[in-house]
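Missing here: one protein chain of the complex. Every other protein chain is in place.
Right after this comes chain A.
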Amino acid sequence: MAVNRDSNVYTIIFATIMVVVVGGLLAFVSMGLKPLQSANVSNEKMQNILQAIGIEETDGVSREDAGKMFNDFVKRRITINYNGEIVSDKTSEDAIDPTDKLDAFNINLRKEYSKYVKPIMNTYKGDDAKIQEALGASEDIHFPIFVCENQGKMYYVVSASGKGLWDDVWGYLGLNDNASAITGSVFDHKGETPGLGSKITEDWFQDQFIGKTIEENGAFAPIKVKKPGNELNEHQVDGISGATFTGVGVEEMLSRNLNVYYRFFKGNPEFTGTKIIEEPIIEEVLNDSTLINLNDSSVVLSVIDSI
C-alpha cells in the first residue's frame, strides 16, 4: 500500500501517535523509578542529618544505612518559626509523612531561603530592623530541629540556608547539649565554582566547625569565616582561598540561622538543661529545707521519696 508521506493527514497522524507513545513511555518510566528516587533523596537527607551530629557512630555513614539508623539517633523532630514558637513536634515514634509540610524532616532548606527569606532580604536591603520584623511576621519561614541522643548525651541538629557566590548554599549543624558549641557540620551547594567554592562540602572545611562556640558572655556570637592564614579564635574558621564570596555567604547564613536557634534554646531551657537542672534542685531542697514551698506537692513528694 503506497502511503503518501508528504500528505498533511499522514503527518498529523504520525505526530499524534508519536506523542502518545513517547508520553506514555515517559510516564511509565517515571512512575516505575519514582520510589527509588524519593528513597534516595530522603536517605541522603537522613545521611546529612546523622553526619551533622558529629559523633563517631554516624561518621561516614552510607546513604542506605542512614535510612535504617535514622530513628535510632533522632528522637524528636521539632519545627519552630522565626520567633521561636514551636509549630510541629514529632517523636521518632511518628512516621515521617511526606505530605506533612510542617514535619521538620520535610522542610526543604533551599526553598526556605530562596522562596521566603530572599525576597524579604531583597525588599528591605540594608535595613536590618525591617528585615527582622518581616522575617518574624512571615508564616512560611520554618526552622527544623532534630533532637538526637547518643549514649545518654543530647545533640541538636539544626539547619541553615543562604546564598553563596552563584546559587544557594545550605547545611546542617550539630549543637551540643546546651546549644552553645558546634559538634559537627555538613554543607552542600547547588552551583558554587567546582574546585573553589564547592570545597565547602569537603571534610577539612566542615571539620573546622567542630568545637567552635556560638556563645560569648551569655550572648550569641556568630561564626566568622576568615581569610586563610590568620590566627583563629573559638568563633572563627579558615575560609577557602579563591572563594571569598562563598565564605561570605556561609558566614551570613550561619549567623542569621544560628541566631534564631540560639534564641529558641535560651528561651526554652527545658530543652538544653533537662538532665542537668533536675538533680541540683533536689540537692538544694535537701540542704536548705526552710525553702521548701509546702504548697508544691511535687517537690515535697520528691523530697519524701529521696528520704
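Following the convention adopted for this analysis, a residue touches a chain if its C-beta (ideal position, glycine included) is under 8 Å from a C-beta of that chain, and two chains touch if they have at least 3 such contacts; residues count from 1.
Throughout what follows, contacts and distances are computed from a predicted model.
J.: Using the UniProt record as the reference, specify the protein name of the hidden chain from among "1,2-phenylacetyl-CoA epoxidase subunit A", "Molybdopterin synthase catalytic subunit", "Spermidine/putrescine ABC transporter permease" or "Na(+)-translocating NADH-quinone reductase subunit D".
T.: "Na(+)-translocating NADH-quinone reductase subunit D"
J.: Looking at A:R63, A:K118, A:K226 or A:R263, which makes contact with the chain not pictured?
T.: The single option touching the absent chain is A:R63.
J.: Pick out which of A:P98, A:G136 or A:G242 touches the chain that's been left out of the picture.
T.: A:G242
J.: Which parts of chain A face the unshown chain closely enough to count as touching?
T.: 5-6, 10-11, 14-15, 18-19, 22, 25-26, 29-30, 33, 36-37, 40-41, 44, 63, 190, 193-196, 242
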